[in-house]
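Structure provided below as structure tokens; questions to follow.
Note that this complex is displayed minus one protein chain, with the remaining chains in position.
This part shows chain A:
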Amino acid sequence: MNDRDDSGAPEGLIYRWFLSGVRGLVQVVLSQAVNIPLFVLSVVSFALIPIGVGVFLLPPVLLALRALANQQRAWSAAWSGVAIPVPYRPEPPSSANPFRRLKWLLTDPATWRDVLWTLVNVPVGLLLGLLPAALVVYGVEGVLVAPWVAMIADYGWGPFWPLSEWGAVGIVGSIVGGVALTAAGLQLGPRLLRAHALFNRSLLSPTRTALEQRVQELTETRSETVDASAAELRRIERDLHDGAQARLVALSMNIGLAEQLMKFDPEAAQKLLVEAREASGTALTELRDLVRGIHPPVLAERGLDGGVRALALSLPLPVDVEIDLPGRPEAPVESAAYFAVAEMLANIAKHSGAQRAWIDIHHANGALKMIVGDDGLGGADLDAGSGMRGIERRLAAFDGTMVVTSPQGGPTVVTMELPCALSSPRTLPSSGTD
């Protein structure tokens, strides 16, 4: 905003005043035409919660209120340099449920401060918005209009009312007063706007410090991570118990039996041994699949680069792979990244109907950026299966994020970011997959 830079020059002064006057008037209109209806609507919707209607009515009203508040936050920063962070809690994954949605909104203290702001801003916005323009307009009137009109009509200005009763004192007083008021208005305009911004900040900024919010976030993601890894361990235990372990028991039984039969029925013994070999093969296959699910060997051997290339090769459609990583991330991050890409590729193979897919992985600005796209049908929904949300949670444990754009008709593009550092470069053999 250059209106704050060119200070000093009279044109700059008038220009800045003009801007603040117009902006103030915008605030006046909003404070009356938007704040009043929104406040009334939110009170009415809240009152209607007991009979049910409010459950559906209140969230859109509160969200509209947030939009208004966010607009004020943006203007406060842009017009007066008063930064107001957005205080709202993130939307929970289950917000499709109206009651959960309502609970999410009502338990957020920022909602209540928004409502309070909506009410208080009705007079405050009116006053602070009107003053920059009004001071100057009234001051100019005192100089240019009042003295002359008073000659032909019953008219006055400020304390000199009607002006005709005050004689020369009134005329001089009106002109001097008008000049003073105009000068004050020109100077005060931007400051009054800033005062409004500061008022906004008092109600619209977060009450908790950033640190407290961070602690809250970490607590949530940590408990999710702990839950997820506990569930993962249970699954592995069950797979081992019902799979490989059971097969090894059957195997040793068969071998024991074959040992007994060897002497008097070698043929039956041989049959049992063939069976035993087959059972060992199945057990090995199951173990291999299990290991792949825990930590794929190719990831351990070749890192994210080789792991993702191997994944791409296993897909039944052509995948363009672009990977530019000068080193390897920490093992847990690498694993999270690998499984995120694996899940996206599995979704493409299962649901997208795509003819082609592409992967772009690189490291920039201290984060691993992974983009997976396809030319399929689109319409991918984060909440359709647990898969995408699971990945989102897994990434969140490392402060990672995931953004899905998937309009009906495609294309689908998933962008994931994981903050991490890369270890020192390590030479890998060229993989020749291009």
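Basically, contacts are C-beta pairs under 8 Å (C-beta built on N, C-alpha and C of every residue); 3 or more make two chains touch, one makes a residue touch a chain; residues count from 1.
Note that in this section contacts and distances are computed from a predicted model.
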Hidden subunit of the complex - UniProt protein name among "2-oxoisovalerate dehydrogenase subunit alpha", "ABC transporter ATP-binding protein", "Response regulator transcription factor" or "Isoquinoline 1-oxidoreductase beta subunit": "Response regulator transcription factor"
Sole residue of A:D227, A:D242, A:E301 or A:D324 that reaches the chain not shown, by the stated touch rule: A:E301
Hidden-chain contact residue, picked from the options A:R214, A:R292 or A:K350: A:R292
Touch with the omitted chain, as defined above, among A:A77, A:L119, A:L240 or A:L315: A:L315
For chain A, the residues touching the chain missing from this view: 277, 280-281, 284-285, 288, 291-292, 297-298, 300-302, 306, 309-310, 313-317, 429, 431-433
